[in-house]
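Here it is: the structure, laid out below.
For this view, one protein chain was removed and the others were kept in their places.
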Amino acid sequence: MMNRRSVLKAVFTGGLVAGMGVLMPRVAMAAWSKAAFEAGSQEAAMGALYSTNPSASAEVTLKAPDIAENGAVVPVSVKSSLAGVTSIALFVANNPQPLAAQFTIPEGTLANVSCRIRMGKTSDVTAVVTTASGVFSASKEVKVTIGGCGG
Amino acid sequence: MKIIKSLLAGASIALVASITQAANSGNTLASVDPEADRLALQSYFQKRFPQVALSDYVNGIYALDAPSREQWQDIEEFPPYEFDIEEGEALFNKTFANGKSYADCFANGGIGIRQNFPRWDASQGKVVTLELAINQCREANGEEALGWKKGKIAQISAYMAYTSRDNVFDVQIPNDKAKAAYLDGKQSFYARRGQLNMSCANCHVAGAYIKIRADLPGPTLGHVTHFPVFRSKWGNLGTLQRRYGGCQKNVRGVPQKTQGEKFRNLEFFQTYMSNGLVVNGPGARK
Amino acid sequence: MKKTISLVAALMMVSGVVAAHSFNEAFNEQRAMYGKGHSFMWNGQTYITDHPEEVAAAVEANAANAAKLLASAKAKYAEVLAVDFGWTLTAKLLKSANKALEAGDFRKSMNISAQAEYHSRMGIAQYHQSQTEWIMAVPE
Partner (left out) sequence: MAKGILRAKAKVKGDNTVVKIMAKHAMETGNRKDTSGNKIPAKFIQTLSISYNGKTVMETNMGTAISKNPYLAFTFVGGAKGDELQMTWTENTGASATETAKIK
């Protein structure tokens, strides 16, 4: 895990000179962190990925519905106006495994991703954006309801 | 000026009256008037939701509810039924053991014809839905019938709907026998069933866009246009009649037979109500 | 003070029941409020909020009576299925009534059979209603 972190840090610090370091970040990007993805709590998952706690930022925009039509397919997008975004991660606090996805953003790719997540129940969804200067986040509560039309 | 106004008022009253009468009196073969029913239903919804364009009803509840619409539009960016259209196309084009194919069973080779189903088949003396026609085609060519509710039949139906997108629904009621089937479907639509004592209309006419626990039922106008649907709840594609059965179970009734006469007539009635709207199936729903 | 209020309440209820309700409405209202086994007045007569099926089940709990009620409930269920208006819970009720009968719990079996028969009777009533009154639901 320490290994993983130091590699990540190396990427973060090297983030701004990326582009020429095509091969180097690839190695770090490919790593799927078992510790983070299998963590049972958001705190543990974040701890496995970041060395500091993310700080809330208005420059991170998380788009998610107030009430999910269906918890099995919740459309979510994250974008950020911060400079030098190297990665974006999504957490669903109340899921059995809160870390949903991690997107590595190489230089030349916009800090703007969309995906669809699963939510077992009402929960805060948190987007965490990593840049050379720190770790930033935005959260939003998404309600998951039990419908009347099971069919 | 006054004269024109009162004339207009008089005309509109007469119009409303005739519609009301048609909708209200249409419970016998002699008095039922499908076209009046259709216009009455349209005007009912347009009065309730004046801001919604008639053509938008093909989007079901998403025509009425903005937050759901936004999520649905996100899903439609890359809809989950695309795989099913692909598979449906492959299945549709696969020849049967006897060398024939679906194209041989349908008008225009089966392309762009969704809007004409369900149709009254005079020789069989019954309503034939697209799914029934698909299975009849298979059986006529020595193939086994497919299951009615999901899987291959839904995929083939999805592909056929896809080739018909933007075609205008044009269900025909050519004679009194067909009209009787329509009336039977109308009756089913408004009849209460199950322990909850609810009819289709309770949720999808009066109850459209009114919360039932956490669900917002869609308006029946435009209901059928987007079927078959990939329903997130199912996690796969299903036919209209699969949904019928689900609805009947939801009101705690024993569901009627899939592709039985009752359901086919109900589909006949319901699709006739959406005449004039376009085919936009397959669709994605919650 | 308390007395007056409850008296007023009682008066309102009684007058309401008598004046504005058909027997079925009064029965359904009382049943919904108090459940079964409750007496109420209607048009000067005392009635009890039991369904006919519950009255039929209010006999000695023994194997013969339980079997009879179950058979009757099953027949009624077949009848409602024949007109395509069955309710989803009924099949399960019949199963548990059968189970209770086999376990010798006759009272339980009889009560469940009564409930199952009630479901089927209501389903049949829905069928008849669907033949005539459905048109009332068509919006104007």
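Here the chain labels run A, B and C in written order, and each chain numbers its own residues starting at 1.
One rule holds in what follows: a residue touches a chain if its C-beta (ideal position, glycine included) is under 8 Å from a C-beta of that chain, and two chains touch if they have at least 3 such contacts.
Keep in mind that what you see is a predicted model, and the values were worked out from it rather than measured.
Student: Could you tell me which displayed chains border the chain that was left out of the figure?
Tutor: A, B
Student: For the chain left out of this view, which of B:D65, B:E82 or B:E261 touches it?
Tutor: B:E82
Student: Among A:L62, A:L99 or A:V135, exactly one should touch the missing chain; which is it?
Tutor: Residue touching the chain left out of view: A:L99.
Student: In the complete complex, the non-displayed chain touches which residues of chain B?
Tutor: Residues 77-78, 80, 82-83, 86, 235 of chain B touch the chain absent from view.
Student: Please give every residue of chain A in contact with the chain that is not shown.
Tutor: 22, 25-26, 29-33, 37, 72-74, 77, 90, 92, 95-106, 108-110, 112-119
What we mean here is this: only the chains that are shown with their structure count from here on.
Student: In whole angstrom, how far does the Cα centroid of chain A sit from the Cα centroid of chain C?
Tutor: Inter-chain centre distance comes to 56 Å.
Student: Chain A: which residues touch two or more other chains?
Tutor: Residues of chain A never touch two or more of the other chains.
Student: By residue number and range, which residues of chain C touch two or more other chains?
Tutor: There are none in chain C.
Student: Would you pull the chain A residues touching chain B in the complex into a rising list?
Tutor: Contacts found on chain A: 65-70, 72-75, 77, 114, 116, 145-151.
Student: Per the contact definition, I'd like the list of chain B residues that touch chain A in the complex.
Tutor: 67-68, 70-72, 74-75, 77, 80, 212-215, 217, 231-233, 235, 243, 245-247, 249-250, 286
Student: Can you tell me which positions in chain B touch chain C when the two form their complex?
Tutor: Going through chain B, the ones touching chain C are 20, 23-24, 26-27, 37, 40-41, 44, 186-188, 190-195, 197, 199, 201-202, 205-206, 249, 252-254, 256, 262.
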